[in-house]
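Only a portion of the chains appears, each positioned as in the full assembly.
For clarity, chains are labelled A and B in written order, and residue numbers in each chain start from 1.
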Amino acid sequence: MTTTVSAETLATLKTTATSTLTTLLFKRGFRNVFIQGARPLKTGQRLAGPAFTLRYIPAREDLDGIDAFLDPRHPQRVAVEEIPPGAVLVMDCRGDVSVASAGSILATRMQMRGVAGIVTDGGLRDASGIAKLEIPAWCSGPSAPTNLIRHHALDINAPIGCGDVPVYPGDIMVGDDDGVVCIPAHLADEIARDAVPMERYEDFVLEQVRGGASIIGLYPLTKPENRALFESWLAAK
Amino acid sequence: MTTTVSAETLATLKTTATSTLTTLLFKRGFRNVFIQGARPLKTGQRLAGPAFTLRYIPAREDLDGIDAFLDPRHPQRVAVEEIPPGAVLVMDCRGDVSVASAGSILATRMQMRGVAGIVTDGGLRDASGIAKLEIPAWCSGPSAPTNLIRHHALDINAPIGCGDVPVYPGDIMVGDDDGVVCIPAHLADEIARDAVPMERYEDFVLEQVRGGASIIGLYPLTKPENRALFESWLAAK
């Protein structure tokens, strides 16, 4: 998977709030970029990296018995070994949290391989074990049962839906405590560029509000005096 | 799409109740073969044919505007023109009934092309228009909005999920007033073979029950005297 997104863009996005990013995407007409239902396994996680996808369809009893994993080409296991360092494993589980889509051994392997993170609209098993790792993870909830009960791993790196959001391989996944945003790859650079002043302005607003300012005319900026104030605040930094 | 299922098998399946088929599949360990949520557009419809699939993922505003249909390779339109006569269009809409997955013009075109039927876990628009056609259709409900609002047509004839059921291209879709069953292709012949005596026995049971018989020992057959009775009933046919 080749992604043309620069390390600088990823670094910026990794420190940008998902709330800022969804607003910037909304301004460009994108209303459906937030992975619904995917919660962080622990607080304080940050993530930015290109999507590497795994698609599950419903399991079938004759194909998805316990022996399915004996096949060295089983797509879930292959995905874990082939996802490039820095990429994010994004799994399409059709929002089904009744079983797991991965567990702590696979998460550990991905961490060893330098994978940036895990995002799934299904469950994760041994979720507290995964939470102890460094690799960040977002899922619809802890769920012990093996994925074979409900899922058949089918495709690696095809476009998928995850949490009702379209995810194309190479799209930039950004995560924080609120959840995960999927930024279409071709917009990542410009979103990162716009994020910096927007976050800076929000820092200014927060400081003003903490000092007792009203939000009217300040958030968003509509009063000219607030612009002047912001500019001197910026200059003073 | 090559299917080795004989015309005779299809003919048998088309007149077999989906309740019978799900039981025969359950006996072989298949618990998840009934397309959940797909209701017939009108009563009396029967269907048997190999699945030809169309996969939708969630729409993205920059890819799925009204102009998407100007592309002659748009997968939904291509599917309608390429699905073989006798096949069944099965659509993966992730169970989303808020928009349509097809409408009466596409349904009419498929009828003209000899398509056997339409099965979707999404909506159908101009549903009463489709109901007036000969081509049978099952969906999660009438729904007027264009598919572009929620769906991006992506894949033709890939394995999909439909109504939480795995559907592989070439699987045999059988439908009646209860709904639609997906029979894995390699089992179609033997399921058809077993369906005949099972339906015959159920005809016998129904006749006995209408005559006042108790179902204990008769349904299922456990009392030897009922076996004898059935055999003479059969012989008399």
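Everything that follows uses one rule, which is that a residue touches a chain if its C-beta (ideal position, glycine included) is under 8 Å from a C-beta of that chain, and two chains touch if they have at least 3 such contacts.
Quick caveat, the model's predicted, so the values are computed rather than measured.
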**OP:** With 2 copies present in place, identify the total for the complete complex.
**Re:** 6
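Here is the rule we go by: only the chains that are shown with their structure count from here on.
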Original post:
What whole-Å value do you get for the distance between chain A and chain B if each is reduced to the mean of its CA atoms?
Top reply: 37
**OP:** In the complex, go through chain B and note every residue touching chain A.
**Re:** 29-32, 57-63, 94, 152, 154-155, 158-161, 164-166, 184
